[in-house]
Each structure stands twice: as C-alpha cells, then as structure tokens.
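Before I ask anything, here is the structure I am working with.
Missing here is one protein chain; the remaining ones are kept as they sit in the complex.
For chain A:
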Amino acid sequence: MASISSRRLAKELMEIKNDGCPVGINLVKADDFSTWWFTIQVMGESLYKNEQFTLQFRFDPQYPISSPAVQFVVTDGKEAPVHPHVYSNGHICASILGNEWSPVLSVIAVCVTLQSMLASCKEKQRPIDNDRYIKHAPENPKKTRFHYDDDT
C-alpha cells in the first residue's frame, strides 16, 4: 500500500509541475518521495542579493503528519546562508520545522517561509552557539531540540 507521504507528495509535485514554484524558488530534483532539493534565492533588495542556496527536504512515510527534515546543502561547494538562525552545517532553527509544524503546511510553504526569513535578515551572522552546535549536531536536524527564542 502506498504510504501517506507518497500520495500527498505526488499531489504537491503535480502542483509544482503544473503551476510552477513561487519566484526565487526552483525545483532541482524530486525523483522519489524521500528526498527533494530546491534552489532558493531572495528577490529584491536583501543581504543575500545574487546568492543562491540549495535546500534539502527529507520525508519519512508519515509526512505530513510528521514534519520534513529540512536543511541547507553544504556539500559540493554549496554553502548555507550566513544567518542568525542557520548553522554552518546547514541546519536551520525555525519553529515551523519543529514545534510549530502543522500537517496543513507544504514543501512550498516551507520554502516561502525560509525565503522570507532570509529576506528580513538585518545582519549577516552565524548563530552565537554555532561552533558548539556543529561539533555535536546530529546528522538529522529533526533530532535537535532547538530553542526558539525570538520571532524573526
């Protein structure tokens, strides 16, 4: 039997292919229902002008009941954006990926939220605990219990 995630992801993929992605977001690869990649750019004036990042989504069979594991790709010469909520290993501290995940959200909704998180950035800097975090960070960012301390 097809898992919950494959049916839902098939619908999301069809919508992406029919309607396209929002401006600045592009589908790179979605060959299966376990891992998808997107490129993300911030449109207009921002600290990330002319920069492009790659986002990786990993889904388990319970998606969308269970949140996707989302992170920036930091291999093959790609880098995570320098942002107070983005660790240099690509992990992202964003509440909608953790305790504020809701099954009515979607892959594109997450992309748009992260895009606006970058767009509203006022100062390019790493999280203050970056060095400590990446030393002990689990491979899957979902295993990290982030502490969400502001609403930016």
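One rule holds in what follows: a residue touches a chain if its C-beta (ideal position, glycine included) is under 8 Å from a C-beta of that chain, and two chains touch if they have at least 3 such contacts; residues count from 1.
Note that contacts and distances are computed from a predicted model.
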| item | value |
| --- | --- |
| Protein name, per the UniProt record, of whichever chain is missing from view ("ER membrane protein complex subunit 2", "Ribosome biogenesis protein BRX1 homolog", "ATP synthase subunit a, chloroplastic" or "Anaphase-promoting complex subunit 11") | "Anaphase-promoting complex subunit 11" |
| Sole residue of A:Thr54, A:Ser67, A:Gln115 or A:Asn130 that reaches the chain not shown, by the stated touch rule | A:Ser67 |
| Where the missing chain touches chain A, by residue | 2-4, 7-8, 11-12, 64-67, 99-104 |
